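Once you've had a glance at the structure underneath, I'll fire off some questions.
Not every chain of the complex is shown here; the ones you see sit where they belong.
Chain naming follows the written order as A, B, C and D, and within any one chain the residues start at number 1.
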Amino acid sequence: MRNNRRNDQIRNISFKTGATKYAEGSCLIGFGDTKVLCTASVEDNVPSWMRGTKKGWVHAEYAMLPRATSQRVRRESVVGRQSGRSLEIQRLIGRALRAVVEPTAMGERQVLIDCDVLQADGGTRTAAITGAWVALRLCVDRLLRENVLEDDPLLDHVVAISSGLVNGVALLDLEYSEDSRADADANFIFTGVGNLVEVQASGEGKSFSQQEFLDMMAMARSACEELVALQKEACTQTVCTL
Amino acid sequence: MRNNRRNDQIRNISFKTGATKYAEGSCLIGFGDTKVLCTASVEDNVPSWMRGTKKGWVHAEYAMLPRATSQRVRRESVVGRQSGRSLEIQRLIGRALRAVVEPTAMGERQVLIDCDVLQADGGTRTAAITGAWVALRLCVDRLLRENVLEDDPLLDHVVAISSGLVNGVALLDLEYSEDSRADADANFIFTGVGNLVEVQASGEGKSFSQQEFLDMMAMARSACEELVALQKEACTQTVCTL
Amino acid sequence: MRNNRRNDQIRNISFKTGATKYAEGSCLIGFGDTKVLCTASVEDNVPSWMRGTKKGWVHAEYAMLPRATSQRVRRESVVGRQSGRSLEIQRLIGRALRAVVEPTAMGERQVLIDCDVLQADGGTRTAAITGAWVALRLCVDRLLRENVLEDDPLLDHVVAISSGLVNGVALLDLEYSEDSRADADANFIFTGVGNLVEVQASGEGKSFSQQEFLDMMAMARSACEELVALQKEACTQTVCTL
Amino acid sequence: MRNNRRNDQIRNISFKTGATKYAEGSCLIGFGDTKVLCTASVEDNVPSWMRGTKKGWVHAEYAMLPRATSQRVRRESVVGRQSGRSLEIQRLIGRALRAVVEPTAMGERQVLIDCDVLQADGGTRTAAITGAWVALRLCVDRLLRENVLEDDPLLDHVVAISSGLVNGVALLDLEYSEDSRADADANFIFTGVGNLVEVQASGEGKSFSQQEFLDMMAMARSACEELVALQKEACTQTVCTL
């Protein structure tokens, strides 16, 4: 039996919207003890290969503070480059958000999403995506209020949740102590209407059956509605601070 | 209708085993016009965090030659780092192979898998994984023959195939002209007994339904047996050269 | 007249000790809207040039989140190196703390101080130093409690405050809107007994007289006692979270 | 006595023209077991210092696959930079080709030559140059056929061959086992009319006499006609694949 949770139960989810003063949208999200600060910044430019297309772009970056984890890891700027893991996660965040953005409605500008993990207890990428969507939503709301944008380019919610196989049992929203002994690990990203945006599943030195995979996906699918409801509620909260 | 193939048909698959003279195992694999040179090199050391564990390791690296593609891309060593895409793919290849390797049977040594794409027409990561397994198999066979290893650490086959949604239709083993207009793109990695090792599915600016996902997975699952049979045949062929 | 403050008045100072779950010592410090997360991590090793000396070391690193500021700045890990400004500040933080540490009492281990600016409204380096001392104090207290250390190596407090010349008038603890139009800018670091640890003063495209410099120093000197009292109070507070 | 060759005899030379599908010109050249894939790519730009000069440029890059050699070497993109050896060789290749190119006839465009060593058994730089010329010739032929170019900018052949002193005896076209015990090592690059384009000779921990140098040069000079004839033949062959 896990730590006071049912196998298909997500951790306590918290949103502090408006967490930072300068960003056009921001949210400090908590999935249990995992805390990720997500900000959305607007820039009046796009990557060079998009210039002149009249389309917008959403770019994401992901990093962990050196002591977000149980053991301190070396700062990426000191090492001189982002790790493969960080690059993989930030590419995932960007793709997930772009799946629900209509680029022509954004105009030729980009929103830069920064997801900085302040504390990591498993599920940082799913927390980052779920929080990044809120930061993006608040940012777009502001651009709509200020008439920078005419039409809403953000077409639907995006939420993400992990699941895994521990001792042959599927568990939802793994915390670190569970994740570190899982035989397989999966991340599912859904839209508000329940479509998939991204699926990632990996055996950790083992393989897994299609049925085990489907069990994990079903569990994730149910949690998605809950996360969407929480995002909706968070976006109507008044602004708070760090 | 696609280019002379049924929707659930893989391209012509070719293996040139023993393609290079020095590597302990090697294979030039072709998935249609996609050509990947896979080599397996043995080193009597392991990453520093594994020292003293009496376990072995499999590490993979992936790169494309600058003009493997229709448009030349900048050489990564000139840029000064591997791209996020390359890092993501080589992490995937390594994880996939390690899922069928028994580390204690390897002893404290590592096998370095190099997957260099000589020509890219879609599906380079699935070709790389399927070919890398052959290079690893040949390498392990040699270590067994030379009595460096006592027990076979390679427990099963690993094969990979892509599928995608193009105009709402699921297609197997996409070539570049199909991949570039797909709405979703998935890669499935299976073992010889039909278990999953890794699943990756992404919407390309769109979401997709669970049913569409399951259709893609079913198609990939059927192709897996064919690929396993081809790997078996390739491993018994006589040695050839570039 | 400045924003509701006397010229020689510091901003509202806040400390959230125990802000993170894993670090041996931590503190989220606020100097007004400037917020810096400071953590202290213990490692059982020292830089290579110190091995065998039976002495300890304190190393500091400093960074700003990309959107800590009014305009987003590029992430240093993406650029591939720390900026000159970051390196300069982290060298300053490290030197300041080492001035009150007895290295032989630490044994051959090091404490790594990470100062990550979550929000920047001027005075990030002085906030970082003042908060880093609290994180270090809490960390050392823990090592003493756990009998890892026998004698307290942290000999005194360290606090820091900025001052500057704006339109010929000396102001204490500049916020960004003041700092950006200052003619000179100074940072003073004091110990608990009122000694100096570090002085930095720079004209911003201008020179300044010795008298103006002495005025700034006097103002900083008075604020020091207040900061020391606040540090003392913070170290006795109960643990809280982000 | 060497391995079934006279001292002044080159190894078996093979050309696979049209080896890759996308490049404007390509050639997989073999000097015995040394195999180098050479491609020529056209870009409608020139280095910034040449803009507006109405002249073209030929740039070359050289790399070895990690397991091209008997011992695997670290991948340059993982190390984060090209080795001094690679840079030196690619500068040599570029200079050699530019010696027979009329830049004004190229127009303001550049041809990028990529020489990737798939297998290395000595003489990789001479094989690369000899193969690169074929790739460039095929590329230019195509641009002439497509009327992109009016006049042929490629004025003559370029061929290269190594020679060395082993136990006081001059040998032509050293393979690795000879090269590794040579007292001196030389590379000669000639045009089709027998002029020199580049000479490089180095003592390997020893000096050598002018007469020994002249012996090596004479031997190389004779081989040049043979190589030019082989290039001519290769350029008329039908297209093949990897």
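Keep this in mind: contacts are C-beta pairs under 8 Å (C-beta built on N, C-alpha and C of every residue); 3 or more make two chains touch, one makes a residue touch a chain.
What you are looking at is a predicted structure, and each value in this text was computed from that prediction instead of being measured.
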Whole-complex copies, counting every chain including the 4 in place: 6
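Here is the rule we go by: only the chains that are shown with their structure count from here on.
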Minimal step count in the chain contact network, chain C to chain D: 3
Between chain B and chain A, distance of the C-alpha-averaged centres to the nearest whole Å: 28
Interchain centroid distance [CA atoms averaged], chain B/chain D, Å: 32
Averaged-CA centre spacing for the pair chain C and chain B, given as whole angstrom: 50
Touching two or more other chains - residues of chain C: 80
Pairwise touch network: line, ring, star, complete, or other: line
Interchain pairs in contact, sorted by label: A-B, A-C, B-D
Chain B partner contacts - residues on chain A that touch it in the complex: 81-82, 84-85, 87-88, 90-91, 95, 98-100, 103, 156, 186, 191, 193-203, 205-210, 213, 217, 221
Chain B residues within the chain D interface of the complex: 20-23, 26, 28, 30, 33, 35, 37, 39, 41, 43, 61, 63, 65-70, 72, 75-82, 86, 112, 114, 116, 118-119, 121, 242
